[in-house]
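Notes for the one structure printed next.
Note that one protein chain is taken out, while the other chains of the complex remain in position.
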Amino acid sequence: MYSFKNDYSEGAHPRILNALLESNLVQDEGYGEDQFSREAIELLKGIIGRTDVDIHLLSGGTQTNLTAISAFLRPHEAAIAANTGHILGHETGAIEATGHKILSIDVDDGKLTPSAIQTTLELHTDEHMVKPKLVYISNSTEIGTIYNKKELEQLNEYCKLKNLLLYMDGARLGSALCSEESDLTLNEISSLVDAFYIGGTKNGALLGEALVICSDILKEDFRYHIKQKGGLLAKGRVLGIQFLELFRDNLFFELALHANKMADMLRDALITENYTFLTHAPTNQIFPIFPNAIINELQRKYAFHIWEKIDENNSAIRLVTSWATKEEAVIAFTKDIKQ
Amino acid sequence: MYSFKNDYSEGAHPRILNALLESNLVQDEGYGEDQFSREAIELLKGIIGRTDVDIHLLSGGTQTNLTAISAFLRPHEAAIAANTGHILGHETGAIEATGHKILSIDVDDGKLTPSAIQTTLELHTDEHMVKPKLVYISNSTEIGTIYNKKELEQLNEYCKLKNLLLYMDGARLGSALCSEESDLTLNEISSLVDAFYIGGTKNGALLGEALVICSDILKEDFRYHIKQKGGLLAKGRVLGIQFLELFRDNLFFELALHANKMADMLRDALITENYTFLTHAPTNQIFPIFPNAIINELQRKYAFHIWEKIDENNSAIRLVTSWATKEEAVIAFTKDIKQ
Amino acid sequence: MYSFKNDYSEGAHPRILNALLESNLVQDEGYGEDQFSREAIELLKGIIGRTDVDIHLLSGGTQTNLTAISAFLRPHEAAIAANTGHILGHETGAIEATGHKILSIDVDDGKLTPSAIQTTLELHTDEHMVKPKLVYISNSTEIGTIYNKKELEQLNEYCKLKNLLLYMDGARLGSALCSEESDLTLNEISSLVDAFYIGGTKNGALLGEALVICSDILKEDFRYHIKQKGGLLAKGRVLGIQFLELFRDNLFFELALHANKMADMLRDALITENYTFLTHAPTNQIFPIFPNAIINELQRKYAFHIWEKIDENNSAIRLVTSWATKEEAVIAFTKDIKQ
Partner (left out) sequence: MYSFKNDYSEGAHPRILNALLESNLVQDEGYGEDQFSREAIELLKGIIGRTDVDIHLLSGGTQTNLTAISAFLRPHEAAIAANTGHILGHETGAIEATGHKILSIDVDDGKLTPSAIQTTLELHTDEHMVKPKLVYISNSTEIGTIYNKKELEQLNEYCKLKNLLLYMDGARLGSALCSEESDLTLNEISSLVDAFYIGGTKNGALLGEALVICSDILKEDFRYHIKQKGGLLAKGRVLGIQFLELFRDNLFFELALHANKMADMLRDALITENYTFLTHAPTNQIFPIFPNAIINELQRKYAFHIWEKIDENNSAIRLVTSWATKEEAVIAFTKDIKQ
């Protein structure tokens, strides 16, 4: 049984474990004030090409989202998210637990646009309703789609005009940036959003996300929020060492490229066999539609999520590849598909 | 410069990193539903000698405290803590951020007693005040002291009588249990408190605490709370693998014994030199009182916290030992003290 | 300019002010422990026909909803509401501010049904999502519709089956119960829901809602929650005196009957003129659809809300009547409609 269930089915890339081993007995400060974390942050600033951003290393995606969003909003302000947004339906009300409503917008491709947001703004006109303030987007999205530069520029422009904050969940940012269809760089993202994070957990780390705060107004006292929400690891070095290894010579991007290449192979094979897809997903998650009989057959040899019922006889499944996905497994899967 | 600053200055015990390496490429479920976490939990139940407790693996102490306490209390209920309690002054209002007041009780030794709690209960008589509901204790405490069996039995009896929950923060439970002065076992603790946690981070793990919920009434839906508060790691296996290694053959206790032995050596040497201590601390934290001139001298070669000013000329410092503390360093320190 | 904007445009029914005057200089206890509040609560129990319910007097609808719902739910539990539910879009995120998500269900008539709820339950299957726990319904609804006995029995049965709490917002319960189409009594409601409130503010009081807690499990310590959320008035007598006056001889129902009669007159006149309505609303709120030109004309003499755009040329407006609505004004309006 080989799993295409998600991109966190294995441990960490061996180089990361090795880096943990090598630094293991060095004594250093706790709570992210160690040299490794500091170096990782400086390194990331260099890679982003910005010395004026603040970077914090946190343990996971939900932790990062809830810490950032609750720190950025005042009590009456709400987040806006696409109906597929991870914070909306898959984080157990973590944002609401910090006091903030999330306004959902129905879209087909997991992506928000100025006009979709505008509709929501128009419905929120006075103090009897929450005040929409933060636009939450994911890149890649929860259904594998990505934002291109023009789309992000339009969102940036609109948010500035409407005094909204733009926040990007980058749990799978590596795969998004390394997609053949992407025309965005980390530097461009940093100038188009108010804050975003670079996901480590789903791209080769044991755990860890790097939150990049781009707008000055959001930077103050941020470490207080991390501590208050339980995200300040005593051995913060564990995050620093991993990000240092991921970014000191492009490992992060190599791992994302591998994940994408494996997804490309799967996608190409499926297209050849005339299968269709639920979404246009040029990243490490693809959502092919299969007859249920074939799904049953595939489940004997592969683990994956059944994503959505299409009709009585067909369903979309989700196949996720990662840095650890073996080419042999992909080849085997494509062969099985042909039969 | 050798550091006695805390017990999380290094990475993890090498066997733990090795365990992570060996299991690294095994594919498994996410979010703590992997085989390693399951095995670790079963193993812990065996060691505690209770099949009827629920165990959850979380990432850190503040995360565990805030998740558990907010899950256990209704909105109007408060926690009670000693004035030194970690949740009171060193977690950035994490408990209050979930909506609950902490009532502080002044004590000298970091430990709560029925009579101290009684005084607080008597002040909270009606609905204009919060309702005291959960008694938070630490073992070992933040100032190195420990609860013995009789003290814990008295607390248990009193809490039952008053319908209070008893919760033990076990960030340094290993050191407490392995103290020569301790007469408590994990099994006894599990029958005397409603919930407690076994700290991994400060006893050899990269990160990780094992929360043990003993009272049935507190068990329901607990994983929802972990997820909502951001503590459910995608690669939950990281915690499972570590606890499996810590407990499969007593490594956890060996590491705590080493830490305590190092502290014993320091303590004995200081007693021999007629130094006094701020607290009676038979664990891996000791608080000797030194003339400021000697502190200045020591700071040239050792890192440690200055804990409290005693008078114009003397201060208490905190020396913390750990699984990683080197005997040579301890010997060097004791030699320096003699001079 | 005569206002049909809402049912809180005037002060209180004169008898209520008179009752406040008559009792004014009597000295009594604060915070709802006065004799008036106690008597009002006993009186209400008699009218409901239940001595085993708990009743609390609160200042307003949002206050009551947020206090009750936050008291009833654990942190990970969510409320379910129709898309028109007042708590969802018109209380500035008051429920979310206490930490709880509201799950919205799209319906046409403002009313929830077991099958609509079932769809939501099926989507919430594990700890990565909130746990649906409380079903929020309004009677009458925000768009003037009402629940009949059979519908409420079905909801009750379903909620019991699924271990859900059923909560009825009764801001306009007087009008609902006095509707010609209603077949429900207060006694029946008290046995079909877990908690509900009887709205005073929109039916003749200066302010005040009577929350009735029917299920034993929700009763404990409720006054703590009122105080904590700021709803425990120092001069709680103000609420007690009003409810005493409203219920000592059926004034509450007479006022609702008057409001409904005024709405009936408006509705009948509009039907005669062949106007249609947005909803089937047999209560004190009606939603006729008019050509925009006529709306413009009406706005010269009457105040009301434009509720919803129907198409380019037509809109639905909301007309609300109350205990204070003058028959002359209604007659004048109907005459104007005929022209």
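Just so it is clear, A, B and C label the chains in written order, and each chain counts residues from 1 on its own.
Following the convention adopted for this analysis, a contact is a pair of C-beta atoms (placed from the backbone, for glycine too) under 8 Å apart; a residue touches a chain by one contact, two chains touch by 3 or more.
The shown structure was predicted, so the numbers you read here are calculated from the model rather than taken from an experiment.
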- Item | Contact set of the excluded chain (shown chains only) | A, B, C
- Can you work out which residue in C:H128, C:R237, C:R267 or C:R318 touches the chain that's missing from view? C:R237
- Of C:S190, C:Q228 or C:N284, which residue touches the hidden chain? C:Q228
- If you put the missing chain back, which residues of chain B would it touch? 75-76, 78, 89-93, 96-102, 104, 123, 127-130
- Omitted-chain footprint on chain A covers residues 31, 70-71, 74-76, 98-99, 127-128, 130-131, 221, 223-228, 232
- Query: Which residues does chain C use to touch the chain missing from this display?
  - Reply: 2-3, 5-6, 8-12, 14, 17, 20-21, 23-30, 59-67, 91-94, 97-98, 201-202, 206-207, 224, 227-235, 237-238, 303, 324
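Going forward, only the chains that are shown with their structure count from here on.
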- Note on the structure: Overlaying chain B on chain C by their Cα positions calls for a rotation, in degrees to the nearest 5, of 180
- Message: Can you work out the whole-Å distance between the CA centroids of chain A and chain C?
- Response: 43
- Query: Between chain B and chain C, what's the gap in Å when you average each chain's C-alpha atoms?
  - Reply: 50
- Task: Find the geometric centre of each of chain A and chain B from their Cα atoms only, then give the gap between the two centres in Å, rounded to an integer.
- Result: 33
- Going through chain C residue by residue, note those that touch at least 2 other chains and give them in order. 75-76, 98-99, 127-128, 130
